[in-house]
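A single protein chain has been omitted; all remaining protein chains appear in their positions.
Take a look at subunit A:
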Amino acid sequence: MNKLGPVITVILAIVAFWYVAAVPMNVQETLTAAERAGVAVTPDNARARSEAGRWSLVFQNLDALGGSWSVDRARLPSPHQVLTEIYNSTWDEEVNGRRGIVNSGSFSNRSLVYHSGVTLGATVLGFLIGAGFGILLAVGIVYSRTMDRSVMPWAIVSQTIPIVALAPMIIVVLYSIGIGGMMPKAVISAYLSFFPVVVGMVKGLRSPDHMQLDLLRTYNASKSQGFWKLRLPASMPYLFTSLKIGIAASLVGAIVGELPVQRGGLGARMLSGSYYGQTEQIWAALFVAAILAALMVAIIGWIEARTLKRMGMAV
C-alpha cells in the first residue's frame, strides 16, 4: 500500500486547484447572487460585469466572493457540490426517494444507479462482442497472409473516423432494420473495443521467437498444436493489457451511443444535464463513469493476476 501517499497527494492537489479555479469560473453568477442579497459589488450592473474580465471582477470584489463554492447552476461546481449530487442521486434517491428501490422495489429512473446499470449492460455486451471479434480477427491475421494484408489497414482506418460522427448513423441504420434497445449501443462499444484487442492479440500471437517455432517443427507439430500449446498461452499477457484498454473504450462507446437516443444511461444524463444547465448532474455522471471504468479495469486486472499466477508467469 505504498502507493497510497502519492495518490492522496495528487488528489489533494487536484481538489485544491479545483476550488481555486471555481472562483474565477463562477464569478459572474456569484456576484449576481451577492448583489441580490444586498451586497455592494463593482461594477454594479450585470451587463457591465458580463463585459469585464473574470480576474478583474475577482480582484475588484474580493470580499463578495463567499458564495463561489455554493452557486446554483455553477459553471464549475465545486467538488463538494458534485459529491453531494452523487450522494443525492444514488443513495438518497434509492433509499429515501419515492421511486427508489426501498420504497418501490425497483431502481429509480432518476438515480445514477439505474443509469449506470443501463450503461454497464451495453458496455459489457459490447465489450464481449468486440473482444471476441478482435481475438478472431487477430487469429486470422496471424495465420492468413491475405487477412494480414487486407484486414489490418481497414481496422486502422476504422479507428480514424470520429465515433461521435459515426454513432448516430449506426443507431439510425440499426433502428431502421428493427434492432433497438441495448444492441446499437453495444455495437458502438464493440466498434471501439475490438481494435486494441486486435493489435494486442496479433502482437501476442506473434511473440514466440524463431527458436520456439523451430522447436515445434522438430516435433512435427500441427498448426493447431502450435496455436493451442505455444501461440495462445504466449499471448496471454498481451491479451489482458489490451482487454483493459478495450473495456475502457467500450464504456466510452456506450456513453456516446446514449447521447442521441436519450433512453437512459450515463450519456443521457450528461446530455440532459447540459440541456438544462445542470452542471452538477453532468459532473456527477462523469465521475460515476470514471469510477465504473476504474472498477472494470480493476476486475480485468484481478483476473489477469490470477490467470498469470496460475500459469506461473506472475510478474
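Throughout what follows, a contact is a pair of C-beta atoms (placed from the backbone, for glycine too) under 8 Å apart; a residue touches a chain by one contact, two chains touch by 3 or more; residues count from 1.
One rule holds in what follows: contacts and distances are computed from a predicted model.
Per the UniProt record, the absent chain's protein name among "ABC transporter ATP-binding protein", "ATP synthase subunit b", "Electron transfer flavoprotein subunit alpha" or "Hydantoinase/oxoprolinase family protein" is "ABC transporter ATP-binding protein".
The residue from A:M147, A:L216, A:L259 or A:L286 that touches the chain not shown here is A:L216. Contact with the undisplayed chain is limited, among A:R149, A:K229 or A:R306, to A:K229. If you put the hidden chain back, the residue from A:A13, A:A46, A:I156 or A:M311 that touches it is A:M311.
Residues of subunit A in contact with the chain left out of this view: 211-212, 214-221, 225, 229-230, 233-234, 236, 311-313.
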